[in-house]
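Everything on this sheet refers to the single structure shown next.
Heads up, one of the protein chains got dropped from this complex, but the rest are sitting where they should.
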Amino acid sequence: MRFLAKIGNIVWKDLVAEFRTKEMISAMMIFSVLVIVMFAFAFKPVGDTIKAVSPGIIWVAFTFSGILGLNRSFVNEKQNETLTGLMLTPVDRTAIYFGKVITNFIIMAVTEAISLPLFFIMFDYGLAGSILHLILIIFLGTLGFVSIGTFLAALSANTRASEILLPIILFPILVPLMIGAVQSTAMIFDQKAFAEFAGWVKLLAVYDIIFLVVPFILFDYVLEV
Amino acid sequence: MLKPSKTQTLLGWVTFIVTMFALYMTFIYAPMEKVMGVVQKIFYFHVASAWNAFFAFFIVFVASIAYLLNKNEKWDTIAKVSAEIGVVFTTIVLVTGPIWGHAAWGRWWTWEPRLTTTLILWFIYLAYVLVRASSIEGEKKATMAAVFGIIGFIDVPIVFFAIRWWGSLAHPEVVTGSGGGLDPRMLHALITSVIAFTCIYFYLLTQGILIERTEARVKSIKNQLRERNN
Partner (left out) sequence: MHIKPGEFVSVLGPNGAGKTTLLKILTLLAPPSEGQVYIDGRKASQEQLTLRKKMGVISHNTFLYANLTAYENLLFYGRMYDVPELKNRVKEVISEVGLQYSLNDPVRTFSRGMQQRLAIARAIIHNPDILFLDEPYTGLDQHAIKILNQVLSSLTNQDRTIYLITHNFEQGLNMSDRIIILVKGKIACEMPGKDLTLEDLQETYLKCVGEK
């Protein structure tokens, strides 16, 4: 129980700091909406086009704004070397990993919860498919994103140009997640039955598990002083 | 330059002979394909390079794990050199693929699974190289690169399955069961090419490691001189 409580402590600390300044979450939300608007200019937002491109637009908006938040989750800990302070405390270093994953997940979820409805409103596009299925896909996709994303953010935080390095090392790894998330979302918008995209759900679930377990095993190496 | 060992020189000669043989097999022994003519021969180099592109990354994966387990620099060197060679082979695949594709189906790029996975592999290699080029000091850099090498390699099969399910133009099945669809002589040429390219890979690997070690020696001598003068 103590381990979980300490993870909770880390999450609490990060969320208090974030919601006091709101600097990251506001940037993420604005960026997410901005991306969606840019796409509106890139593709004419009419009927069939929207249907075809909206799953992609949504996930691109989520991942691009998500990366802003990921980067910050470890760069923030460089100020006053708080990361060292954390590593001195009597808790397994993986608590830091899980704490950051949870924090990033929460912040991303909030961003998504606000930008997704905005998307539907801006494009006058009603959600025809099952909202529960959509939530499941967004949950699995976001979880996979923050799991490997937090891990690689910790890795790139060791460099000086972490904002440049992180997208380059993260996006190739995210390819299966993106494909799975976009395909399932498209099928949900098309009101397909769950059985039809269950395969993609399985892919997302497997991806999530692998990229939670492997970072968990390797996290100590990424924090080496 | 540090002297290559006897095995390395032997490897060099073996590689040369096998490659010459493979060239013979490709251009003379294997029959000309009806439709595409001589351009089809690029297929032998394409497949051989593809095999090595992924094999090189597998070596990066193994060397990365070995490095994390015992922090011996030699594993880091192997990973580094293998990655450099892998980038080259991957690039060859990405260049020969479209050339062959255009000759065979009239399209430069189709999003077929194997080629697309190779494209993603190329980006993962690039990311790996960028991690190595970044501003991390010394031993930490080797650790970070090793960690990314492991993550990258684990991702590749998942990428392949995802892209395959995503669906696209089918790559004409080249080698199925008893080698159907291919003239047996073509199959022989193909296997010889793969072996030849693998020899090239190992030869380049040993040469690259030799160069890295020479560089390290020079650096340490420079450091010793610097300390002595202070």
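Each chain carries a letter (A and B) given by its place in the written order, and its residues are counted from 1.
What we mean here is this: a contact is a pair of C-beta atoms (placed from the backbone, for glycine too) under 8 Å apart; a residue touches a chain by one contact, two chains touch by 3 or more.
Being a predicted model, the structure only gives us computed values, none of them experimental.
Visitor: List the neighbours, among the chains on screen, of the chain that has been left out.
Guide: Touched by the chain not displayed, across the whole complex: A.
Visitor: Can you say which of A:K13, A:K51 or A:K192 touches the chain missing from this structure?
Guide: Once the missing chain is taken into account, the touching residue is A:K13.
Visitor: Taking the full complex into account, what residues of chain A touch the chain not shown?
Guide: 2, 5-6, 9, 12-13, 16-17, 20-21, 79-82, 84-92, 224-225
Keep in mind that, in the parts below, only the chains that are shown with their structure count from here on.
Visitor: Where the centres are mean C-alpha positions, what is the separation of chain A from chain B, in Å?
Guide: Centre-to-centre distance between chain A and chain B: 32 Å.
Visitor: Flag every residue of chain A that touches chain B in the complex, lowest number first.
Guide: 148, 151-152, 155-156, 158-161, 165, 168-169, 171-173, 175-176, 179-180, 183, 199-200, 203, 206-207, 210, 214-215, 218, 221-222, 224
Visitor: Which positions of chain B touch chain A when the two form their complex?
Guide: 68, 120, 123-124, 126-127, 130-131, 134-136, 140, 143-144, 146-148, 150-152, 154-155, 158-159, 161-163, 165-166
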